[in-house]
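Notes for the one structure printed next.
Here the complex is missing one protein chain, while the rest keep their positions.
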Amino acid sequence: MSHEAHPRVGHVLPLSTLFAVLGTLLVMTFVTVAVSWFDFGRFNLWIALGIAVFKASLVLLFFMHLKYDKPFNAIVIILSMALVMLFIAITLTDTTQYEPQRIPGYAPSIKTNPQ
Amino acid sequence: MLSQFIGTGSNFWLPRQGSTSAAGVDFLFNAVTSISIVFFVLITVVLFYFVYKYRARPGHKAQASAVHNQTLEITWTVIPLLIVVWIFWEGFTGFLNLQTPPQNAYEVQVLGQKWKWLFTYPNGVVDDNLHVPPDEPVRLVMTSQDVLHSLYIPDFRIKRDVVPGRYEREWFQALEPGEYQIFCAEYCGTSHSAMLSMVIVHKSRPEFEKWLADAGNFLDKLPPEKLWEGGQKLYNQRGCKQCHSIDGNPGIGPSFKGIWGHTQPLKGGAQVTVEENYVRESILNPQAKIVAGYEPVMPTYQGRLKDKEITAIIAYLKTLE
Amino acid sequence: MTPKNHYLNHTSGFASWAFTLDHKRIGVMYLVATLSSFLLGGLAALAVRTELFSRGPTIMDADTYNKMFTLHGAVMVFLFIIPSIPAALGNFVLPLMLGAKDVAFPRLNLMSFWLWIIGAVFCIGAVVAGGVDTGWTFYTPYSTTTNTNVIATTLGVFILGFSSIFTGLNFIVTIHKLRPSGMTWFKMPLFLWALYGTALIQVLATPVLGITLLLLIAERALGVGIFDPALGGDPVLFQHFFWFYSHPAVYIMILPAMGIISEVISIHSRKHIFGYRFIALSSIAIAAFGFLVWGHHMFVSGQSGMANVIFSALTFSVAIPSAIKVFNWLATLYKGDIHLTTAMIYALMFMITFGIGGLTGLHLGALAVDIHLHDTYFVVAHFHYVMFGGTVIALLSGLHHWWPKMFGVMIDERLGRIAAFLIFVGFNTTFFTQFMLGSHGMPRRYYDYLPQFAIYHRISTLGSYVMACGFFLIAYYLLRSLFRGEAAPMNPFGGNSLEWHTSSPPPYDNFTVTPIAEDPYDYDNLVGDEVSGYKSRTYEGAKA
Partner (left out) sequence: MMSHEHSPHLQHHFDTPEQQFDAGKLGIWLFLATEILLFGGLFCAYAIYRANHPEIFLYAHQFLDKVLGGTNTVILLCSSLTMAWAVRASQLGQRKLLITLLSLTLLGGCGFMGIKYVEYKAKWEHGLLPGTHFAPHEESTGGPGHGPGETPEHGKRPSNVQLFFGIYFLMTGLHGLHVLAGMGAIGWILVRSVKGHFGPEYFTPVDFVGLYWHLVDLIWIFLFPLLYLIS
């Protein structure tokens, strides 16, 4: 087996890219922890999610080679995430609509609720 | 002849129209059925005609014909589309009507439990059947004590699931006095099919009021030796049984079994004998004396139980040995 | 005609079947497994119908009845219908239609089958151990509080879900990567389009069922109350979770059935399919819309009015692609040469029974009408017209269509027609009465009923017995054909998709001569007759 042989299939990532991605991921982890100490009101969640999406995209594109892969594989993953979002969006729309009909704090079998 | 298929009485497809909403629902049902029959007949006739005309037989061969036709495809896409858009719109507006009770509706509280319905009226009366005045809208505010149920009145064309932990609403206005069937339509276990009640639409508002007043004073009609039976009914209907068992098992509160005349240890070390005054106090001012080992969670029944009713409950307690 | 060495006899013994990687053998094993489940589910249905023959207790008590209809529903949905066409017929036919040697991942295929077996053992074990009485929908909080075997059943269904996912995953990859260079997407037989749409749903919807069932198990075993109101949870949320899978699952059941009908109608009327692209794309449209309509199972459940309206509108959008298919099938018959084989009779029957199922869906999609009909026998009748009048009838059609290819024998057409007649009469008697029961207000899952419903129930039960006779007749002549059946030619019905370009039954590697893909619905190149079968002239010059 030759030392610097190249595979017939797949894509080889340069080490510099791998480390650059890790560096960015670690920095973004620090950022997401740091911003959680500040209060941006209703944007807190969206900032945290935005950073998470950015980090996830880096992992997908580089660590998981999606940038160099067949486009259909990317479609599959995007489709699955889109379905999750669709599921959450519709269900959330409905539950927030009917939430006022629910009795606040109703949980007869939970003994630890404040009276 | 036609009234066999459409009309206000019970017919080939639908039960009688008992509420103000029923006619609208039936109109749409009949319209969709008619559209369905037209399409079904069309498809079937063409199908049988082709199967006969182009049947395989000696000397017969398939003939060439177009394998697609844009105009035809678009036609049979657009026509059904227009029809379903209309059906959707009618269903939507009808639903808005079913969903929105009028402001002045008479309100009845409904509790679903395995496997009966309990209807509570504004004056505190609880009954197994739904009594309503005629000619006015009635709103039901419903919840369940255990699992999902669904209050369904076919003659009124209304149905709504009854969900524990939340309040659901449905409404109707009956067209004429009489009795109408209530079903539970959401599977709820062993006696799901026996969870039946009736809607009783009274002949007039005064008659309904009279029934309600009588129901509120039902104890007056019982002979003294049967008073405990009234107490049993109150025990089942007014929320005693949710916390106090009659089989000796401690619930949220102490069991009623054999409690009469018994001496109970109280929180803080004192003791009390279960007799008339203690029971009366516990119902009207439950926080006054708490039995050791239980939490002070019972609500007061001050104003919700009459003196006579408390006497009946006491009579019932005496029978639980 | 029958080759000496084919996939059925090239090796023998239990292990050669149990550990086979051959998609054809796995398909046959799936066929045996799903048809056995159908027998079990069918017997449960007969028990239910017999109990309802008269009012009051007839042959069982209420708890047994509740367990019986749960058994019927769960077995029919999870063990029979979902795997029946894709995993049994699809497994056998898909690689052959592609001209491939096998599916992309043969080992995964075998694993899918064994997962099915394990899942079935859990489900049936739960029944043997005392049954489960939640209905196949497992609605909370009933399913969290009943003291029957919910955990074992849901675990079984969870495993069956993975079996289904692996079949779907395999099919998607096979269709993408093993298509021969000559076969472009729009030259694929329509059954493959249907299986592709089905597989997309299997892969993308089933995991949500998986997590739903895991949450239910966590609810019972660990007391986590996401769906139990007694623990602060929300039972309506369970229904969202459940139907996010189980509505698309309806299309797992019906899409491949539609694919079969496209094949059978065209081949048995010797006529090019009409509107190929519309049929193909409508399969994908149905798969896509199927994800957007789950809320129509929840119109009275406590779902908000706004969601009801949105879901009602989206529901009607699914009606269109189904209607397009029916019209295209009708147009295919035009100027054809219609052979009324048993397979074709079932395909024509499908158009009638599925037609009724689809049209009554309009009643249920219309909000105001659905409020009245929801959870009544009208719904029961509607989905039996779709699931039975659609899927099972199509399965029978496909079974008769590919039976000669699978086992190299012809069936008894005369008995086939008699059985088809019995099933048509029995089925409509059983279920048309149930439309009327439902529209008059008879709720479903009822052990007992009021006097005004008695006559309908009685007729319905009698119909179910006629239907059962039809099935026993089918079982008889199918089994008999295996031993006494006439040898089947390579291409008895004159099809031109690639599975008809190999011997019946096919050899182990599927093709001895490399198949040449052409328009699967162009029959001009075929010569021959019904008795000795058809041959494609394409191979005349190419023969070595």
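Letters A, B and C mark the chains in the order given here, with residues in each chain numbered from 1 onward.
We adopt the following convention: contacts are C-beta pairs under 8 Å (C-beta built on N, C-alpha and C of every residue); 3 or more make two chains touch, one makes a residue touch a chain.
Everything quoted here is computed from the prediction, not taken from an experiment.
Within the entire complex, contacts from the absent chain reach the displayed chains A, C.
When the whole complex is considered, the residue among C:Leu237, C:Leu340 or C:Ile516 that touches the unshown chain is C:Leu237.
Note that of C:Ala218, C:Met410 or C:Val425, the residue touching the chain absent from this view is C:Ala218.
Across the entire complex, the residue among C:Phe105, C:Phe432 or C:Tyr465 in touch with the chain not shown is C:Phe105.
Mapped onto chain C, the footprint of the missing chain covers residues 95, 100-106, 108, 165, 169-170, 172-174, 176-178, 203-208, 210-212, 214-215, 218-219, 222-226, 231-234, 237, 241, 509, 514. Remark: the residues of chain A touching the chain excluded from display are 1-10, 12-13, 15, 18-19, 21-22, 25-26, 29, 32-33, 36-39, 44, 48-49, 51-52, 55-56, 59-60, 62-64, 69-70, 72-73, 76-77, 79-81, 83-84, 87-88, 91-92, 95-96, 99, 104-105, 107, 109-110, 112-114.
The rule we apply is simple: only the chains that are shown with their structure count from here on.
Each chain gets a centre from the mean of its Cα atoms; for chain B and chain C, those two points are 36 Å apart. Measuring from the averaged C-alpha position of chain A to that of chain B gives a distance of 44 Å. Each of the following residues of chain A touches two or more other chains: 98, 101-102, 106-107. Among the residues of chain B, those in touch with two or more other chains are 164-166, 168.
By the touch criterion stated above, chain C contacts chain A in their complex at residues 176, 204, 208, 225, 228-232, 234, 236-237, 240, 244, 291-292, 295, 302-307, 310.
Listed in rising order, the residues of chain A touching chain B in the complex are 98, 101-103, 106-107, 115.
The touching residues of chain B, counted against chain C in their complex, run 10, 12-15, 24-25, 28-29, 32-33, 35-36, 39-40, 43-44, 46-47, 50-51, 54-56, 60-69, 72-73, 76-77, 80-81, 84-85, 87-88, 90-99, 146-148, 150, 152, 154-155, 157-161, 163-166, 168, 181, 183-194.
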